[in-house]
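Got a structure for you, questions after.
In this view, the complex is presented without one of its protein chains, the others remaining in place.
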Amino acid sequence: MVAFYLIGAISSVILNKKDRICSYFSFFSAAAGALIGAIFSISVIFGETFYLTLSQDSYLKFGFFVDKLSAFFILVISISVFAVSIFSTGYVKEYFGKKNIGHLGFLYNIFILSMIFVVCANNAIMFLIVWELMSVISFFLVVYEHEKPETRKAGFIYIVMTHIGTGFILLSFMIFAGTSGSFSFETFNPAGLTMTPLLKDLAFIFAFIGFGAKAGIVPLHIWLPYAHPAAPSNVSALMSGVMIKTAIFMMIRISFDFLGASGSWWGYIVLAVGTISAILGILYAVVEPDMKKMLAFSSIENIGIILIGLGASMIFFASGKPIISAIAAIAALYHLLNHSVFKGLLFMGAGSILYSTHTKNIEELGGIIKKMPLSAILILIGVLSISAMPPFSGFVSEWLTFQSLLLSFNLNNNFAIIMLSISAAFLALTGALAAYCFLKFFGMVFLALPRSEHARNAKEVNIPMLVGMGIFALLSILLGILPVYVLPVLDRIAASFIGTSAFSQSISVGTFGMISIPSSQGISISTPVLLAMLLILMLIPAIILLINRRAQPIYETWGCGQPISTARNEYSANAFSKPVQMWFKSLYRPARETEATYSSPYLKESFKFESKIEQVFEQYLYNPVVDFVMVKSRKAKLIQTGSIHAYLGYIFGILIILFMFVIAGGS
Amino acid sequence: MIAQIIFQLFIIIALAPLLSGIMKKVKAFFQIRKGPGVLQPYYDILKLLQKDSVVSTNVSWIFHAAPIVSFVAVLAAGLLIPIYITQLSLGFAGDLIAVIYLFALARFFTALASLDAGSSFGGMGGSREMFIASLVEPALMLSIFAVALNVGSTNLGFISQTVSGLGFDAVSPYQILAFVALFIIAIAETGRIPVDNPATHLELTMIHEAMILEYSGKQLAIVELGAMIKQLLIYSLLANIFFPWGIATGGAGALAMVFAILVYVIKIIIIGITMAVVETSTAKWRLFRLPELMSISLMLSFLAIVAFIIVKGG
Amino acid sequence: MIEYLLLAPVLTGILCFLTRSKKQVETVSLIGSIATLILGLILVKNVYQNNVIISWTNALFADAFSAFIVLIVSIVGFVASVYSIGYMGHEFKHGIMDLRKLKIYYILFHIFMFTMLLVGVTNNLGLWIAIEMTTLVSALLMILHTKKSSVEAAWKYMIICTVGITFALFGTILTYYGAVKILGESGDALNWTSLIAVADQFDPTIMKLAFIFILIGYGTKAGLAPMHTWLPDAHSEAPTPVSALLSGVLLNCAMYGIIRFYTIATKSTGPAFTSNLLIIFGLLSIGIAVPFIILQEDYKRMLAYSSVEHMGIIALGIGFGGVLGVFGAILHMFNHAMTKSLMFFGAGNVLLKHETKEIDKVSGIMKSMPATGTMLLIGGLAITGSPPFGIFISEFTILSAGFFQGNIISSVLFLLFIIMIFAGFFYNLSKMIFGTPKSGIVPGEVSRWTLGAMVIVAVFVIVLGVYIPPFFYDMIMKVVAVIRVI
Partner (left out) sequence: MVEVVFGSKIMQLLIAFILVSTFMILGSTRLYSCVRAFGIQSFLLACVAGIVAYSTGKYDIYIVALLTLIIKSAVIPYIFIYIIREIKVKKEIELYVNISPSLIIGGTLVVISYYLIRSISIISELSSLALSASMSLVSIGLFIMISRKKALMQMLGILIMENGLFLGAISLTNGMPLLVELGIFFDVLIGVLIMGILIFRINKTFESIDTDLLKNLIG
């Protein structure tokens, strides 16, 4: 597996002159590597853990440790890499003339390789090296088109935020290493249990902030909406589909494996942060005109949902209900899998729209369904599954998360019930807003009349891109219809880190692929039957429509009389999300600039309307800190005055101080 | 098993227009006018089925698919809701959350179709509908939470069975609170007066109507029927979760079923009338005051949970 | 054996003096630096076998630590001479340098090498003389270009360092005074070997006083915090190969002096006093470097401040003590020498191409000089301590030493400063590297030599990040044994 990625990387460097061949070569080897990765991970999930240590006697020991949890993540990585690689062979054609493809291919393969290493590192030093390697390589990928100034800004914010994250991770590893004496992860586990509660809490908090910065939880999320849109689409599909998940992977490993999730209030923090990220993520997504930025915000939202699942499972685990905690963990893992599938699909969709219309702004698009019918259907599937519509994959994981939240009544402490119910309400609000946001996305981009030249001459994308998207679309339907096969796999993984398998006692798989949680009384769902029902019932309206065929004359849309053929009085994306803007005015603080030019005092010639949403977090959290540092360092610069006399004065001063220090110390 | 499904379908499709006819009749009565006959909706639908349907130029396949999908989604939800018998043959296929998400699917497609025509009415209707939906869902979820807390499961058949088993002492404080919350949500879901005015085509007040403005002929018939069925289902939800007395429990004889159907029809009519009374007595609220209405229902369901904890927690 | 090592650079210096044409000068200097490198490696191998070599009436002395310094000096010296052939060749072509100046440059270059090697190998007080000579020679090297700023920088460098070194002399005298009281008047009262053996009997207060003067004296030379003021001027004004030598190696030699006295002082005054001083100075230098790197306009000055920061880190490492701390510091010396010279070479290429040191006036290096661009990026990432490279390993060891030793506050401060420096450094670097190149810049590399030098050093930087070869590991452990003599 590793070999394939390496071949991909090296080949793309060698052949970087001849674009076409090298792009095929590098991306196909990546796809092949993904296939083997998938097989390898399934074998580990059903087989036993896999150890390989190629350590030398010297200071740096490199070893691999692949248990069920990391195998699951390798599976997730491999699936998305497989589809995205096929997609990128087509997508990369856009860069043929302009950019160096070998460069992209090389970075792409190393990026995947580093992600896989991150997931199966077995000691802290190697983990940190590979973790930062992943961020550095993804930084290069983000800055691939570095002509545009905003890509540079995005790259810079991204690399600095990940570096701060690594700083926190380093701190938490230090605490572990302090108690366990050595840096390998095996010793972290016993160390985790023996630590004093304060140290345990500190280690958890640092790890949570560190990995949260990478996962993009709310206070630390500002880099995500910059970095993902700046990267080429196939890379951003991978980044938000998979890279963020590696942070979740480490969070699970640290909180469950190392610290045994014993701190009771940890679960509440994770839950609260998850809920806030979900809400704020989607709120910003709804009002975002830029396609890829909207998808980046919605990744923050989905990370929030995964964290809600994780938080609930930690709460249950801490209050001694392993079975329900296993269910909640399964819900989180399932949503993680689904998210990497449909988010990958949507990013690829956005990429193909960008490929054919060369613009990311929804306001300028419209009516593309007539020009790109195939990708429209695929993206529709993606949109339906992300807004958790029944027969699709999003629904199952959302249903599971809701059920795990609803199961809280088994807990006897009331605070948990209230907290979980509030987060359930917020989860519902996020779900609805997600539907709202993606409806706006699909409606504005694909339906009605094209609003700009770009949209008018959009053309269908080439085959590999469609195939890539097709794979993911098929997967999201399958994941939606056949959760029955996925759940036992997830349960085995959840059992690996929670200890009890939820499957044996509670979730049983009945006929027709029904999942029921009889731990209480018969909560059950079976999507295959639901879909079957939908299809059968389809007949009734079909019959009504077909009985006596009637003519269907085509005529102008109804515009209260005057003909409206232009796209000007269509509902624009901004208008569509206006109600939400009004309702959340305090959060967005919308700024409006209107500019009107008058041909004569009465006749308004043109009217330009500009509304901007204020990035609250950036304004009030990050800029003050940066300004403070700048002001302080500007003052500090005065030390270097340039006059030699001042410098001699410094030496004289320090001499006197030390002298006093000695005399005080000495006598 | 299949017979039971078809029978349930038949009841739903038959009763839906009757219910809206009765409600129109009651509203007319309150507005001291004679108003159309109770069976008027049936005639409307039959008339529409004979008409041509005019389709706008810049429309894609979604416009044609949307009515079918939304009608089917609502019907599927119908099969999951206990109308007259708790042991539904397809009961295991979905629970309360599945029903809500089926309604969401229906709403999603109608809103999508509204955008397709490219007219500003459709866009406005779609955006307002989704806006209200995003307000309704948290309140809805919390009320389900309240109900599920008491019963322990969200499976509809199971809920109505346990509540009917409880007999009269089911009417405890949190049940009532949950009912009122659900009632307010029902108004929003079915597009009744304080939230949306079903009867008019005036841009200011119409939300649901605006979305289906473009439809005509057979497609309009399907959409109208779908809306009526949705209304019926929501009311039957209200009826069978909170006052399921008289619903036939599993394995009961034919007689019990007939009795159950009769009781069900009466209950639905009572709720219809109360809804009509509410409609005529209140004026339509401004769109941006609706969040207040929704937060009332949110608070109510939250109180229901707290009440439940106090009662059960002790 | 050590004499040959010292002889080689002097010989090359004289030979350069005799040569006539540019070609000859370059070949002679290249051969000379290769000879120095080989001799240096031989010395290291000898020391690796039989620990200590003393020769020439024990005025010259080489143990594991000085062998390590000789290793750094010879490697960086060799690479710098390769680089300067390309660099000076380019300047020669552009008429900035005539033959006479070129010859002076090479002569001084090799004498500078000689003085630095001398620092490594001399016995106690010889150290002071050697460092004094390095100052003198490097000051001369700085005034090759008769520009206003380089003259000013040279003058400041000269005055501040000489003042610093006079303090160091006073410190050495005090140590000598302490030693004489015990060892008597005999000549060898100043040699390391005898001093360390008897160090614990010294009078603590004298040693404390002596250590203060030494710390200030050699601290000025090493660029530790309050005395660092000359460093940015000197390193940014000197010709690039010289500034690479200056910050890559010279600072290490000064640090070598401090550590030598540190071992003696800790034996007599106990670790608390000396290591706290080192930690304070270390943190101060890292802290002072932060604002200057964030708000910097001149990229060579930015590199100079990052040298101040790295010297602070080494001092911190030694201050934390323990096997881990000292191991980290020594490894850091080597990594820093390599990475800093890589960065200076890159900066040199940029300077030759863009003729300006302003960060804002330079952009799009990745486009105009892809090879230098990637090297600069790798170096930039390495210098700020991001993991896949060597510096991260040494900083990680120092940090873990700090945590294990229990002084948490200083380690957390250390981490905070590094992150801020990363942000500032990368902000400036990315402004230079990415984007579209300014008009009028002809793309293409400066010359094969400069690129070759950079590649050699880049190999060290990358390899050491991932894999520390066993023999290198043992050598450092030997050095650690010498330092942590307690």
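All chains are identified by letter, namely A, B and C, in their written order; residue positions are counted from 1 within each chain.
Going forward, a contact is a pair of C-beta atoms (placed from the backbone, for glycine too) under 8 Å apart; a residue touches a chain by one contact, two chains touch by 3 or more.
Note that the structure is a prediction, hence the values are computed from the model and not measured.
Trainee: Determine which of the presented chains are touched by the chain that is not presented, and list them.
Mentor: Spelled out, the missing chain touches these shown chains: A, C.
Trainee: Out of C:S149, C:Q201 or C:T436, which residue would touch the omitted chain in the full complex?
Mentor: C:S149
Trainee: Among C:M158, C:A401 or C:V446, which residue is in touch with the absent chain?
Mentor: Answer from the full complex: C:M158 touches the omitted chain.
Trainee: Please pick, from A:P149, A:P373 or A:G649, the residue that touches the omitted chain in the full complex.
Mentor: If we include the chain that is not displayed, A:G649 is the one touching it.
Trainee: Among C:S194, C:Q296, C:S341 or C:S394, exactly one should touch the missing chain; which is it?
Mentor: Answer from the full complex: C:Q296 touches the omitted chain.
Trainee: So which bits of chain C touch the chain we can't see?
Mentor: Output for chain C: 59, 125-126, 128-129, 132-133, 136, 139-140, 143, 146-149, 151-156, 158-159, 162-163, 166, 169-170, 173-174, 176-177, 180, 185, 187, 189-190, 203, 205-206, 209, 232-233, 237, 292, 295-297, 301.
Trainee: Would you write out the residues of chain A that touch the absent chain, in ascending order?
Mentor: Looking at chain A, the ones touching the missing chain are residues 637, 640-645, 648-649, 651-652, 659, 663, 666-667.
Everything that follows uses one rule, which is that only the chains that are shown with their structure count from here on.
Trainee: Between chain A and chain B, what's the gap in Å when you average each chain's C-alpha atoms?
Mentor: Computed from C-alpha means, the inter-chain centre distance equals 36 Å.
Trainee: Report the inter-chain centroid distance for chain B and chain C in whole angstrom, where each centroid is the mean of the CA atoms.
Mentor: 79
Trainee: What are the residues of chain B that contact at least two other chains?
Mentor: none
Trainee: Quick check on chain C: which residues sit in contact with 2+ other chains?
Mentor: Counting only residues that touch two or more other chains, chain C contributes none.
Trainee: Give the list of chain B residues in touch with chain A in this complex.
Mentor: Within the complex, chain B touches chain A at residues 49-58, 60-62, 67-68, 71-73, 75-76, 79, 90, 92-95, 97-98, 101-102, 104-105, 108, 111-112, 115-124, 126-128, 130-131, 133-142, 144-145, 148-149, 151-155, 158, 162, 213-214, 217-219, 221-222, 287-288, 291, 298, 302, 305-306, 309, 313.
Trainee: Hey, which residues of chain A end up touching chain C in the complex?
Mentor: Those in contact with chain C are residues 56-60, 125, 128-133, 136, 143, 146-147, 149, 152, 155-156, 159-160, 163-164, 166-167, 170-171, 174, 177-178, 629-630, 632-637, 639-640, 644, 646-648, 650-651, 653-655, 658-659, 661-662, 665-666.
Trainee: Okay, in this complex, where on chain A does chain B touch?
Mentor: 367, 369-370, 376, 380, 384, 387-390, 395, 398-399, 402-403, 406, 409, 412, 414, 417-418, 421, 424-429, 431-433, 435-436, 439-440, 442-444, 446-449, 510, 512, 514, 516, 520-526, 529-530, 533-534, 537-538, 540-542, 544-545, 547-548, 550-559, 564-565, 567, 569-571, 575-580, 582-583
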